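Omission of a single protein chain aside, the complex is shown with its protein chains in their original locations.
Going in written order, the chains are labelled A, B and C, and every chain counts its residues from 1.
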Amino acid sequence: MSAPAIEVRGLRRVFRVRQGLFAPPREVVAVDDVSFSVPAGSVLGVVGESGCGKSTLARLILGLLEPSAGDVLVDGQRLGGMDRRARARLIQPVFQDPFASLNPKRRIRDIVAMPLVAQGDVSRAEVERRVAEALDRVGLSREQGTRFPAQLSGGQRQRVAIARALVLRPRIVVCDEPTSALDVSVQAQILNLLAELRRDLGLTYLFISHNLAVVEHIASEVAVMYLGRIVERSESERLFAAPRHPYTRALLASVLTPEPGLGVPDVGLGDTMPDPANIPPGCRFHPRCPVAITKCSTEAPRPTADAAGLVECHLA
Amino acid sequence: MSALLEVADLRVTIGSTAAVRGASLTVNKGETHCLVGESGCGKSITALSVMGLLPRGAVRETTALRFAGEEIGRYGERQMERLRGDRMAMIFQEPMTSLNPAYTVGSQMTEVLRRHRGTPRAQAVDRAAELLARVGITAPGLRLGQYPHQLSGGLRQRVMIAMALMCDPELLIADEPTTALDVTVQAQILRLLAGLQKDLGLGILLITHDLGIVARVADRVSVMYAGEVVESAPTAALFAAPEHPYTRGLLTCVPVPGKAKRDEPLGSIPGVVPRIQPGFAGCGFRDRCAQASAACAGTIPRREASVGHEVLCTLPPRWGGAAAA
Amino acid sequence: MSAAVMPAGRGARLLRNPGFVVGAAIVGLCAVIAILAPWIVPYDPFAIDLDRRLVPPSFMEGGDPRNFLGTDQLGRDYFSRLIYGARISMVIGVLTVITSGLIGITMGVLGGFYGGKIDDAVVFAITTRLSIPAVLVALAVAALRGSSFILVVLVLGLLLWDRFAVVARSTTMQIRNLDYVSAAWCAGASRWWVLTREVLPNIATHLAVVATLEMALAILLEAALSFLGLGVPAPLPSWGLMISEAKEYMFFSPWVIMIPGAALFVLVMGVNLLGDALRDMMGTDLSR
Partner (left out) sequence: MLRFFLRRFAVAVLVALTVLTLAFLLTRVSGDLAISIAGPNATQADVDAIREAYGLNRPLVVQYFDWLGRAVQGDFGQSYFFRDRVANLIAARMPVTVTLGLVGLAIALVVSLPLGILAAVREGTWVDRLVGLVAMIGQAMPSFWLGLVLMIVFGLQLGWVPISGVETWDGYILPGIVLAFSAIPSLTRLTRSGMIEALASDYIRTARAKGLTRLSILVKHGFRNAAIPVVSIAAVQLGFMLGGSIVIETVFALHGVGFLAWESISKNDFPVVQAVVLVLALIYIALTLLADLLNAVLDPRLRTA
């Protein structure tokens, strides 16, 4: 394992939700003390249900949101307080919705050139050369570069978004549900492209998804989030073969593989839905946990880390 | 088993798009039939055609559209109204927006029974409470008085299902009922549907893009591509020996948990789904197909690969040796 | 994807829209008339001829071929006055839109872009502005300061920015949260860049529609103020003032109010048709 390309230390984000003129704002902890590091050239998958804080985590790491506490380091340099253009050269995003992620009024080549032009010190010829190179990398033609986003399909747009992320030659790419809005056949194309780029360019990915099958395919390490905390983290093979947290087990059980005759599994979670604005005391998973014991409702488990990874459960 | 719903050679044109081009399918009593395909393949339009809920400007033609033995293709709007919600019901993808935000759950549920059976309010409320309990909602009395925005997505979809069952329908059409839900909730909803089908003898037409769902819940599968049913088979047969190049391609695209090979690329289908205009002839998949030949531009034969396993393709059954999946 | 969203196809689509063609023709004609007024009027619009008062238009009974649209109560040539009136309406409309647009767009974009306290202040300003009866305040100011052309422009400009602000604010807010703006932030783009290259081009069409609505409103309000005698001062031939001066004679010579009123109606209709065509092109409805 090489040195970590990206390291996240105690990242926390509290949202203040205004409730009215006279009521005090309520605090919602969307991301709670999240730490991890990803070695250069590998992929950390972050999985969890909607509202678990995985997108907030992505926005914190990208600098779109200010953390309430904690640090993000890329190659040992703190991102907080760094000049935004310098930061842009280290870390770039690919977002979920290929329709909202491209400015509809600009041509594809201008969209891809945007990060370079925003740097301010790149010559016109250099911009042109690198845009052509980035378009070529993601499998788009020069002619497609002169079109507008509305003239491309969802998959092609996602390629544009990837080209835009690559044009500054960043170290880290944060992919926030990059294939969720795409059809299966197109999803496979994009996943293959991302894998190929990682190999060729030595990129490090933070890959956020709710689709466990996709994460298993692309990620070397997986972190499972539940209500703002990472409840389990380990090497991908180990996590999928031997999940330790009951929530991870439930998530894995609910994945429907295309194998006929197995029926729909009973995931064993109750009716209670997780509510980020109302986090239960003790272990935050205990109201839904099929194996909870008395201790779980009163005492929050501490994360335990060992060679196999990290887990946050009294019973693990 | 007898046929509950028979659709023969359904064609739907919306403006200058041929949304469905000669789709045929049969749903038997007490059977779950999955209609699977990618966005824009015409699967939702097919379902809406059956219900008579096509958007304005859509033109529908069929050689037969039979429900419980009766030809409903020529039914007028009034006759369809009486059928919908009574003998055939439908649930949709977005449980967040499919319920009217202005009325309580109880009001929206009882409305169905009052409309079709003229049931008095008190009795209709009892029936609604009973069904909410049946779909696994605790404290149904409380839920009846609540508004949709007070419920979570999973609960709303349960309410939709309960509402669809108010008049004991024979056929339930479910259009991507779990796509908007989290995976854990998805499993719960699908289990519920499977249980209801067994207990009530419902025929279910389930529309989905997810081959995992198909494998786990379907008795029979129809694969749609560019407005046509390109392959139709009993579920086990389809997954064991897919015939159509599109079906084979689709199966290789899906990453299968536990079988991940991180350094190998997933199979993928090159190109994009074409937009088919009226008058288009031949196979809609030929531009993306590695096996395409000149014959693919002509009339495509419907071949039977095995009993009940039909394929719309010029290739001979069991082409290329063993199945790709 | 249809050609509808392609910028290239936009011009052609507008030309196929009959509303746009008619609207553009009316507004274009008015603009040309306004610019060329001094060279195309048959008579001096201010020349009084008390011997030839209230001559009906040439096509009516008792009309005089020398005065195509007749003369007013002071014997001034009505056609010439109508042409100069177009000039006043157009200039007032354009200047008001520029003034109120600058104020409203700045406020709306700032509020929508920055949110928080700045936005609260902008919303408060909009609410306050809406609660003030515009016509009344305009009249009061005109009465206090003595009416003049410049004053009318200033008062209307300072009063009619609310819709610009409302639309600019809501559209900016929508766009601020889109992923392409996030991507620009992540690329290290400056605020100025994000505002001018990512936000403004995408709200421009919405603002163009508001501009037509406001221009129509400004033209109508100027006419109303002038009608009440506190807008553009006499003897300038504002259409509203022409109606006001003529209304004593309208029961016997209805054409004296019909002609300037119809001119006003046609011009405002033309501006509205333009706005509607723009709205159609965007496929959105701003009336909400």
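Going forward, a contact is a pair of C-beta atoms (placed from the backbone, for glycine too) under 8 Å apart; a residue touches a chain by one contact, two chains touch by 3 or more.
The shown structure was predicted, so the numbers you read here are calculated from the model rather than taken from an experiment.
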item: Touching the absent chain when the full complex is considered, from C:Val122, C:Ala216, C:Leu236 or C:Leu278; value: C:Ala216
item: Residue among B:Arg82, B:Lys259 or B:Arg275 that touches the chain left out of view; value: B:Arg82
item: Of B:Tyr75, B:Tyr147 or B:Trp319, the residue in touch with the unshown chain; value: B:Tyr147
item: Hidden-chain contact residue, picked from the options C:Gly28, C:Pro42, C:Gly62 or C:Pro254; value: C:Pro254
item: Absent chain, residues of chain B that touch it; value: 51, 53, 77, 80-86, 89-90, 92, 94, 97-104, 111-112, 115-116, 147, 149-150, 160, 163
item: Interface with the unshown chain - residue positions in chain C; value: 124, 127-128, 130-137, 139-141, 143-145, 216, 220, 223-224, 227-230, 240, 243, 247, 250-251, 254, 257-258, 261, 264-265, 268-269, 272-273, 276, 285, 287-288
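Just so it is clear, only the chains that are shown with their structure count from here on.
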item: Geometric centre distance via CA averages, chain C-chain B, whole Å; value: 53
item: Cα-centroid distance, chain A relative to chain B, in whole angstrom; value: 32
item: Where chain B touches two or more other chains, by residue; value: none
item: Residue ranges of chain A touching chain B (in the complex, touch as defined); value: 49-50, 153, 155-156, 183-189, 191-192, 195-196, 210, 212-214, 216-218, 220, 236, 240, 250-267, 269, 271, 273
item: Interfacial residue positions of chain B with respect to chain A in the complex; value: 38-39, 136-138, 152, 154-155, 182-184, 186-188, 190-191, 194, 209-217, 235-236, 239-240, 249-258, 260, 262-263, 265-270, 272-273
item: Chain A to chain C touching residues, read off their complex; value: 59, 62-64, 83-89, 91-93, 95-97, 100-106, 111, 114-115, 118-119, 148, 150-152, 161, 164, 168
